[in-house]
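The complex appears here minus one protein chain, its other protein chains still in place.
What follows is subunit A.
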Amino acid sequence: MDRPTPRINSKRMQYYVGQVVRMTGKMLRVNGDTAIIESTDGGQVEVRLSRDSHLSDDFVEIIGNVEDPHTLKMLAGCDMGPDLDMQTWDTMIEMMHKFPHIFMDPEQARLL
């Protein structure tokens, strides 16, 4: 935890392979130890859940390692409640990457 964890959406996954990121999204389905979440920009991401994950809400935030542009290996996660405005959240992510020095190491940002 020595570096801040950038918040990303699904279209940025490809730039963070091998890095730890945060992604917020809507739980679409859970199959045992994998889950599919819909990221705030609409793209779907597969999450390999950690052993002790206990997510129950419709909306969650996952901190994880990007294994490939579509898969996140979960390190930790938390429930974000039953209702989240995905569009505004995505706008927030775009703004965070536009003004990165407040939210992360500026070199971690990806303006798309």
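Everything that follows uses one rule, which is that a contact is a pair of C-beta atoms (placed from the backbone, for glycine too) under 8 Å apart; a residue touches a chain by one contact, two chains touch by 3 or more; residues count from 1.
By definition in this document, contacts and distances are computed from a predicted model.
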Record lookup, UniProt, unshown chain, options "phenylalanine--tRNA ligase", "Ufm1-specific protease", "AP complex subunit beta" or "Replication protein A subunit" -> protein name "Replication protein A subunit"
Touch with the missing chain holds, among A:33, A:68 or A:85, for A:85
On subunit A, the omitted chain is touched by residues 85, 88, 91-92, 95, 98
